[in-house]
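With one protein chain removed, the remaining protein chains of the complex are shown where they sit.
Moving on to chain A:
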Amino acid sequence: MRDGYAGSASRRAILAGGGAALLGAALGGPARAAKARPVAVALVASVPIEQQWISRIHLALKAAEARGDVTYVYSENVANTDAERVIREYAEGRKDLIVGEAFGLERPARKIAGDYKATAFLMGSSFPQAAPNFSVFDNYIQDASYLTGIVAGKETRTNLIGMVGGYAIPEVNRLMQAFMAGAKSVNPDVRFLVSFINSWYDPPKAKETAFAMIERRADVLYAERFGVSDAAKERGVKAIGNVIDTAAQYPGTVIASALWNMQPTIDRAVGKVIDGSFAAENYGPWSHMDKGGCSLAPLDPRLVPQAVIDMVLAREAEIRSGAFPVAVNDAEPKSTA
């Protein structure tokens, strides 16, 4: 195995025909030189690109492609057990930047990065980056989630908010926790019903779970999964969007959405690949609100009282200025009702 990698590494170096690359490889350091636009980027996704989370990354890469910064290919629905092969194929195919998820394959992903030091890796992970070329990102959009919590806490009349999540993992938990903290900050009496359906894609099940919450008189639902807003719409209660903006599909039902914007993360990584300065880095902060990594979908004064909108905007300004840091809490949220 090891011989195979060494062989392919030298073959790539020869193909590159650059003495500098060869020297860099020999020194073991990141052999990075400025690259001409567009650079080659590949995305390896464990779910279909429609999935809320991955769609944000896909969208940011599409935008970079439209600007002519990158050539973009992707592999979707790649099982974790198969991801290592797919990532290696892209690395062998001389991609400049590989974006993907390390959640289910932390150790192999880091090993691959070590085997292809000339390739830049930008992987979703809750763990730290690894020198020289393994950068990490995650959906640290607790700022925006907190603000949607304020809207929900003010909106609920029954003081009961229902939350349907996919899996209880840090990427889901931290947004739920921030949302709950936001709701409690304006409404100390609010209680929560929390359920996980252990699937990213089972809208009928998410919908059933939401129905059950509405039966217990929850009147605002936190729609972490597809299907929850549908239940809210059918039963005439309100929903809070998460990661993507679905307000257009559920007019009058989705009253606020916390949006994840991957552009700052992707643009920074692509820029660094182009100017040859890509290094192992934690891109997590580039999902924060002050960096434009997350935002609140515009609040509609017909759905949210102006006083609440003003309250949210004031808090948003505090978050942006750094006066009010939103805590990151990755613990599994529990029902309090």
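In the analysis below, a contact is a pair of C-beta atoms (placed from the backbone, for glycine too) under 8 Å apart; a residue touches a chain by one contact, two chains touch by 3 or more; residues count from 1.
Everything below uses one rule, namely that contacts and distances are computed from a predicted model.
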item: The complex's invisible chain, by UniProt name, from "Ion-translocating oxidoreductase complex subunit A", "Riboflavin import permease protein RfuD", "Response regulator transcription factor" or "histidine kinase"; value: "Riboflavin import permease protein RfuD"
item: Residue among A:K35, A:R88, A:K205 or A:R320 touching the omitted chain; value: A:K205
item: Residue touching the undisplayed chain, where the options are A:A118, A:L193 or A:A223; value: A:L193
item: Of A:E101, A:D115, A:E155 or A:D230, the residue in touch with the unshown chain; value: A:D230
item: Interface with the undisplayed chain - residues on chain A; value: 47-48, 50, 55, 59, 77, 162, 168, 193-205, 207-209, 211-213, 215-216, 226-227, 230, 244, 249, 332, 334-337
